[in-house]
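The following block contains the structure, expressed as structure tokens.
Omission of a single protein chain aside, the complex is shown with its protein chains in their original locations.
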Amino acid sequence: MVITFRPNATPEQLHAVEAKLRDLGFQVVRAPSSGPTVLAAVGDGALPPLAEVCAMPGVAEALPIPEPFKLASRSFRRETTVLRIGDVEIGGTAVVLMAGPCTIESEDQMVRTAAAVRAAGARVLRGGAFKPRTSPYSFQGLGEEGLKLIRRVADANGLLVISEIMDKSQISLMERYVDILQVGARNMQNFSLLRELGKTEKTVLVKRGLSATVDEWLMSAEYVISGGNDRVIVCERGIRAYETYTRNTLDLNAVAVAKSLSHLPVIVDPSHAVGVRDKVVPLARAAIAAGADGLLVEVHNDPERAICDGQQSLFPEQFHALAKQVRQIADAVGRAL
Amino acid sequence: MVITFRPNATPEQLHAVEAKLRDLGFQVVRAPSSGPTVLAAVGDGALPPLAEVCAMPGVAEALPIPEPFKLASRSFRRETTVLRIGDVEIGGTAVVLMAGPCTIESEDQMVRTAAAVRAAGARVLRGGAFKPRTSPYSFQGLGEEGLKLIRRVADANGLLVISEIMDKSQISLMERYVDILQVGARNMQNFSLLRELGKTEKTVLVKRGLSATVDEWLMSAEYVISGGNDRVIVCERGIRAYETYTRNTLDLNAVAVAKSLSHLPVIVDPSHAVGVRDKVVPLARAAIAAGADGLLVEVHNDPERAICDGQQSLFPEQFHALAKQVRQIADAVGRAL
Amino acid sequence: MVITFRPNATPEQLHAVEAKLRDLGFQVVRAPSSGPTVLAAVGDGALPPLAEVCAMPGVAEALPIPEPFKLASRSFRRETTVLRIGDVEIGGTAVVLMAGPCTIESEDQMVRTAAAVRAAGARVLRGGAFKPRTSPYSFQGLGEEGLKLIRRVADANGLLVISEIMDKSQISLMERYVDILQVGARNMQNFSLLRELGKTEKTVLVKRGLSATVDEWLMSAEYVISGGNDRVIVCERGIRAYETYTRNTLDLNAVAVAKSLSHLPVIVDPSHAVGVRDKVVPLARAAIAAGADGLLVEVHNDPERAICDGQQSLFPEQFHALAKQVRQIADAVGRAL
Partner (left out) sequence: MVITFRPNATPEQLHAVEAKLRDLGFQVVRAPSSGPTVLAAVGDGALPPLAEVCAMPGVAEALPIPEPFKLASRSFRRETTVLRIGDVEIGGTAVVLMAGPCTIESEDQMVRTAAAVRAAGARVLRGGAFKPRTSPYSFQGLGEEGLKLIRRVADANGLLVISEIMDKSQISLMERYVDILQVGARNMQNFSLLRELGKTEKTVLVKRGLSATVDEWLMSAEYVISGGNDRVIVCERGIRAYETYTRNTLDLNAVAVAKSLSHLPVIVDPSHAVGVRDKVVPLARAAIAAGADGLLVEVHNDPERAICDGQQSLFPEQFHALAKQVRQIADAVGRAL
């Protein structure tokens, strides 16, 4: 249930409503809003007493939230959430480019790649220090060394850092180095992790699972928000289908659906969604045309020597050309870069 | 095998190569080309004698075609095919808009819709006279009456006509009224129909089946081309996935893959791919950004009274706004409208 | 709507109800039934006047049919349909084995294979004379020669014949040679074909399309039945999924669902569903355990020399061993072989 108060509602009236709902077992959350106060009451499925709340002093309106994700829905919050980190806005008018290698490998690699993506217009540097690999025998990442490196290089280039977290035991370590904690597709329903991420103050980017519905994807975001952290971005990265020419199948239907159902910023990762370098560019453009709030793209200074995912990493000059096209397309849909 | 001849090859040399390949059981097809003569030898799987053909007088080069689709591949023909119908080009620099209702219902409906889509920039009018309906009890289309109507209205507005063919017995009838014969997703592997369409001179648009791979889709085009008709367009219209918010899942990976593997024009139908009106516009934009050569869009003068697919048909003014955005995005990717 | 009459209802009362429903635009079909007369009124979506029909003299009960497939549903006909062809029953207590090669190749092949499958307990001989091949360059079948051959060999072994029909223009030819007309997965929604098959008196087996829902599959059966032919079998043959170890993914959920929703016999084709010989046997057993009414299995006297699908064809001795296990499993689930 989402409750909108009258402009002249008193703090006492507000507290009375909150108290009543808490007594009934609901969790009560206040919407970030510059207008009249808005509350949501969320809970385990029992319906809140709509008519009763409507009749309480100070209440302008009380409506059910039809979606299973409550705090992530536009029923709760109409305007798209804009997340500010430093001078970067995610979800605002400008689309955001996040770029960098799959895996943090070396100083040289990071320095060259960071400079290139910054010059092209990226604001966030990506790079994995803990890698979820299908095989236990594959390279698993540089760990904390990698985090130190990406932080240093990002700072030197005026970039933010996004990196993947694999387990709740890594939260305190990663918070020291990273601006955006990325939950990978394979962990989208690692509820223990999501719940803990509700307690950090860092921004969390939740990638869509390989065969997650839009509801399940937004429910995973809801885990983080309901845990107390409303700084959540969701990211489409391709679903599993039957085609073998590409790694996964980019699902822009889901972007359009998520944008209409949820106020959260929606980012697209075309690199994993297609897995073949020369197809990343057209799909990245398509994502912006479909209304995505930004891109998460793999770029490597020397893709042919990359430890991982080289075949889907863009060369720096390709990323540069992509950024130019993205700027034009963003303009065509009323955005900017 | 694709055989390129030397610029100074004589007709006798050409015939000698053709004769040898025919003797070996291959079908021999000449590529439409302004440069040196190019032949393809296609057949039932046995490999042609590459070295032997290479050594024949007049032959510059003989290469295998690695794709299972031979005549539809870029190995056979490097440049994108441009199909000209009247003054409309499909596959050229300009992207093409094909628009109109799902089903031909009435004179009034067709006149209003045709005028609206023409004004917005469409060059081809769509409308079904024979409808493949999941239920035998649903409206099955106006038949020849419908064809007469769409032809008359299209002519009055300077538009071409595209309409769906369901069975090979309809070919001679439909040829009298229609410029582009559309093979629906459900008939993509109706090989009896495809084979007969190889004998017409009309342009054929082959929609991708609901779970067809790119190879299977292009093999269906190959059926038509190998039958003697190289005027083929392929059309992505969404694949079947597990999401229930949308009707199907638009697959722009497949557009990028088909564009790189095949010289055939690739059109996208965002209406069936998503099935919900307000999502058609972002996905139509995305298709152009991904490199599609045009769009096939359902537009109805009064969608809420449409006999079929009203919920996915655009209002005329929405189509108009879409066309404006398409023009900008086409420009961003080096195309026009 | 399904209408059950009182045991003592008069022919006049029956005709009055039929006439009323026909006047309202419904198609009226009588259920094959040894008990009281049962009629179905089916049509284009408008709901029949339930209360009014209930009140007519002689009517015991009038109920809506909630499924989109009406005549194929158990709402219309509670007991499983038993189709009799000669002395073979399909849908009865005994499960039925249909077996033979993918493609009719030669007299020797057919004679050896037919004898082997007959000895193991098969009652129906399969073999394709018209082959739907993904590539236009692949062998397309022996045509009428093949049909003559399979008929002769089947007769000599006391077997029925099942063979695939690809186009409605083949109906009159195939009726002369074949007992069961098979509609392939790729033609499951070739509605022109299905509609014509409603006019034959032959039994029709409708294979499930590669990504058809159970509703769509049964709707295709409904096309045939509503056209006037209630001799319909449906056949599960695997759906398209993402696994590459197997050709398709056998869907026994669909068998259990179809058996509960429809009175039609349900057959399983494990050969196409898995596509790898040594996996056909366990999946064939599983199909019977799940409640299928029979199997359609590829068997070849010399699979390694088969023109088509050799890798999924059983050796005769494997089929023999399978039949023994099927007998035991049939017994465990209250059936026989």
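Structural remarks
The chains carry the letters A, B and C, assigned in the order they are written, with residues numbered from 1 in each.
The rule we apply is simple: a residue touches a chain if its C-beta (ideal position, glycine included) is under 8 Å from a C-beta of that chain, and two chains touch if they have at least 3 such contacts.
Given the structure is predicted, the values throughout are model-derived calculations rather than measurements.
Within the complete assembly, A:222 is the residue of A:105, A:179, A:222 or A:293 that touches the hidden chain.
Of the candidate positions C:206, C:239, C:295 or C:308, contact with the unshown chain belongs to C:239. Note that of B:124, B:241, B:286 or B:306, the residue touching the chain absent from this view is B:241. Contact with the chain not shown here comes from a single listed residue; of C:70, C:279 or C:300, that residue is C:279. The chain not shown here touches chain B at positions 240-242, 244. The chain not displayed touches chain A at residues 27, 42-45, 68, 70, 132-139, 166-169, 186-187, 189-195, 209-211, 215-216, 219, 222-223, 226-227, 240. Mapped onto chain C, contacts with the missing chain fall at residues 211, 213-214, 238-239, 241-246, 248-257, 259-260, 273-274, 278-279, 282-283, 285-291, 325, 328-329, 331-333.
Just so it is clear, only the chains that are shown with their structure count from here on.
One copy, chain B, sits rotated relative to the other, chain C; on C-alpha atoms the angle is 180 degrees to the nearest 5.
Note on chain placement: the centre of chain A and the centre of chain B lie 37 Å apart, centres being C-alpha means. Averaging C-alpha coordinates per chain places the centre of chain B 34 Å away from that of chain C. Work out the mean CA point of chain A and of chain C, and you get 49 Å between them.
Multi-chain contact residues, meaning those touching two or more other chains, occur in chain B at positions 211.
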